[in-house]
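Just below is one structure, and these are the notes that go with it.
For this depiction, one protein chain was excluded, whereas all remaining protein chains were kept in their positions.
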């Protein structure tokens, strides 16, 4: 079973604290406001603006930083995911 | 009798809890905020932007996740439906 | 005497409870929020966007569902009507 | 002396209660919210959108329904008028 | 010395009560909300929309009605002026 | 060292009270709301709208009126400047 996000939405999976430590990223600020690291698991086809589909900038398996409270949490086959708009993704971490 | 949604609206039918269990999706968060699973039963012709009709991304019989409080509830021939804008649909579940 | 709505406005006449029963539609939710069924009696020429007139999706004698508190009530020759924007019409019922 | 409204503005003159009775229109709702009947006395040249002037839909001597609190009241040569945007006119009454 | 308003701004000079009486205009409503009569003394080059400059509709020496609290008051060489956007001008009085 | 404002931003330097007296401009209203006179010291390249850069209307050394609380104060090499968007400039004074 798969989740296919619509338009410019993206499905991501939060990376655990251990992974975060390995990648060397420590997010500052209070827990409520700090962005989180995640891996992209599904990417929508892109929004349509003025009749043209806008190509998405992220792709599956990208590591990304996103605003913690952006998007909607869903659990699928025992795993938790977040569905959010690509614009709520701050950056790709390589 | 049929409901034909206008523009970019979609008519969906909520999937019952049993079906949700079968599909393996468990929606997290409080009952108030969690998205719901539904089946598309009617799709509008698409919104018109800059004089062009935008093709819809969902089609009849798609299983979708949508924001629980999006749209308007109606009951037709004894069945309950929700009429909502396609943009309130988060993803298609396959 | 006739009412000619401007731009993308539509004039509709509420359908009585008996007619609603016949059509098989029962609208759920509290009385305050539930949509209502009505018949279209006049349709504006369509809004003009980017210099082009957008064709209307509803036509006279369509049965429609609309948000109860959308639009403005007027009484003409003893009959009550509602003038509202087409975007406040949720769907056509056939 | 004349008032020439700018862009998509219209100058209208409220029709008195007697005229309203003759035309057969009775406006429902509380006095505060009900629309009013008026006659168009001057029409702006139309707004300019994307470099093109949008033709006005109302013309001088049209009878119109408008939202009571839309626009601005002015008195000219002893007569009271309202200057409002065409979009605040709900419909033409014929 | 001159004030050259930018874009779609206009510099106007309020007309005194005596002049208002001569022109036959009496503005109704409370003093706080009533529009005022003024003479245009400088006109901006027009706003640029989609790369094209929109021609202004008012010209120097036009008598205009404007919303009393629109714009900004300035005093230049002993005279008081108002700088406002053309859209805050309701109509030209001829 | 120089400040290069981005897009449609402008760097201005407030003119002192004495200079204001010389130019003959006295700004009315309370100190909090009155616009101020300034000299343009740097001009951005212009905003990009629909893929085209919009040419700026002010140039270095123009005397301008601007809304007192628009923009951001910075001090550079001992001098105080304001960085603001061109749209917050009301007019050029010649």
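Letters A, B, C, D, E and F mark the chains in the order given here, with residues in each chain numbered from 1 onward.
Operating definition for what follows: contacts are C-beta pairs under 8 Å (C-beta built on N, C-alpha and C of every residue); 3 or more make two chains touch, one makes a residue touch a chain.
Note that this is a predicted model, so its numbers are computed, not measured.
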item: Residues belonging to chain A that touch the chain removed from view; value: 23-29, 33-35, 49-50, 52, 54, 57-58, 65, 67, 86-87, 89-94
item: Absent chain, residues of chain F that touch it; value: 1-7, 9, 11, 42, 45, 48, 50-51, 72-78, 80, 83
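By our rule, only the chains that are shown with their structure count from here on.
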item: Chains touching both chain D and chain F, listed by label; value: E
item: Fewest touching-chain hops separating chain B from chain F; value: 4
item: Equivalent interface positions on chain C and chain D, same or different at half; value: different
item: Superposing rotation of chain D relative to chain E, computed on C-alpha atoms, to nearest 5°; value: 50
item: Euclidean distance of C-alpha centroids - chain E vs chain F, Å; value: 23
item: Length of the line joining the C-alpha centres of chain A and chain D, rounded to whole Å; value: 51
item: Sites on chain B at which at least two other chains make contact; value: 50
item: Chain contact topology (line, ring, star, complete or other); value: line
item: Each pair of chains that touches, named by its two labels; value: A-B, B-C, C-D, D-E, E-F
